[in-house]
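Below, a portion of the complex is reproduced, with chain positions unchanged.
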Amino acid sequence: MDNSLKLIVESLVFASEEPLTPQQIRELLPERDLKEIRAVLVELKAEYQQMKRSFIIREVAKGYQFCTLPRFRPYIAKMLSSTQSRLSRAALETLSIVAYKQPIIRQEIERLRGVDVGGILRLLLKKGLIRIVGRKPLPGRPIIYGTTGTFLEVFDLKDLSSLPTLKEIEELGGEEDEQ
Amino acid sequence: MPFETKLEVFEGPLDLLLHLIQINEVDISDIPIATITEQYLEYLDLMRALDINIAGDFLVMASTLMHIKSKMLLPRRDDDLEEIEDLREEIVRPLMEYMKLKEAANELASRDILYRDVFKRGIEMNGTRGEEDNMNPAKVNLYGLMDAFKRLMKEKHPGAVLRFKPEPWSVKEKMVEIRDKLKGVKSLSFRDLFAETASISEMIATFLALLELVKTEFMTVFQEQEGTDIMLEVLAE
């Protein structure tokens, strides 16, 4: 393994605010190939897993990112007290509907939750967890919502396909769409 | 009475129904409609008594429940039984879906959530972020754009009509026109200058052009005597 490449890649992941994809790293190191960079990332991730420090490298939103281990939460949360507000149950329910049934329009989300979700959609848009994907060719051209890369980053997901499967939901959803 | 200990706040009718099904320990696919309807209505009464605003969605569900209940009390013919089944289905299906979605939400909530359970490296802000004035695209999300526009429309232009109105008369054009008119004649009366103006906007443009020309010392404006015509006279050239 090329040790100098490993440390360069590590420094980039360490300094980046967002998860870094192998492609992004490749663009910064044009003389290296993607395969090398991928291998180095996998090795780095495994190394930190073994090092038993307070942080690891995790694979999230198609990229790699350093983050602390969950057991240090109480101390860090105390330090950062005011930064992030928690999502309410209502917001989480709405977000999971968007995640599992995307692309989805507001009307359908409201049918599923049985309540108005306007304010919650606004909050989720504001937090960058959902986005506007387009418009449905229906009367009124309703807005279609989907999840974002930030959603993947926040919920520790590599990509949408790594969402835990909830088979029955998908089946019910499929029937709905055919109506 | 299931709400004795504390009044729970339910998100919507499905949330309340699911709660009733759980505390009665009944199967979703075999809801005892009469009991559940009664408890559901009791809850709405309680909300009313406490002066809690009841959302329309709660009332729609209440009427569906009562409809099924009344059908069940009627002498049963075959179509009645069928209708009851259909109505039941109308409640059961969304409830099942809702239950699954709650599970999904719980699943999401149990993950290692960034900023709640795990944290990124605290990156020093100074110097690391690109300046605004560079070639890179902006780091903003759509919400920011929407919000900026909404704020702007609300704060500065409540109810403003935003159509662009073409302005047929420009001050620049009028300045050229006045210069042309003064060519050769040396002086011109104020009255003559406005003789051909057809609209207020044209008059305003002409007047502004006049002021501009005086300011640039191309010409001067004077009056021989009070009450006589105001005259324009070229200064330079």
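Note that the chains take the letters A and B in the order they are written out, and that residue 1 is the start of every chain.
FYI, a residue touches a chain if its C-beta (ideal position, glycine included) is under 8 Å from a C-beta of that chain, and two chains touch if they have at least 3 such contacts.
For clarity, every value in this text was computed on a predicted model and none was experimentally measured.
*Asks:* What stoichiometry, expressed in the displayed chain labels, describes the complete complex in this file?
*Replies:* The total chain composition of this structure file is A x2, B x1.
Heads up, the rule we're going with is that only the chains that are shown with their structure count from here on.
*Asks:* How many angstrom between the C-alpha centroids of subunit B and subunit A?
*Replies:* About 27 Å separates the centre of subunit A from that of subunit B.
*Asks:* Give the list of subunit A residues in touch with subunit B in this complex.
*Replies:* For this pair, the touching residues of subunit A are 14-15, 17, 55, 58, 65-70, 72-73, 76-77, 80, 83-84, 86-87, 89-90, 92-93, 95-97, 99-100, 111-116, 122, 125-126, 128, 131-132, 153-157, 164, 166, 168-169, 172.
*Asks:* In the complex, go through subunit B and note every residue touching subunit A.
*Replies:* Touching subunit A: residues 11-15, 55, 57, 61, 93-94, 96-98, 100-105, 107-109, 111-121, 123, 128, 141-143, 146-147 of subunit B.
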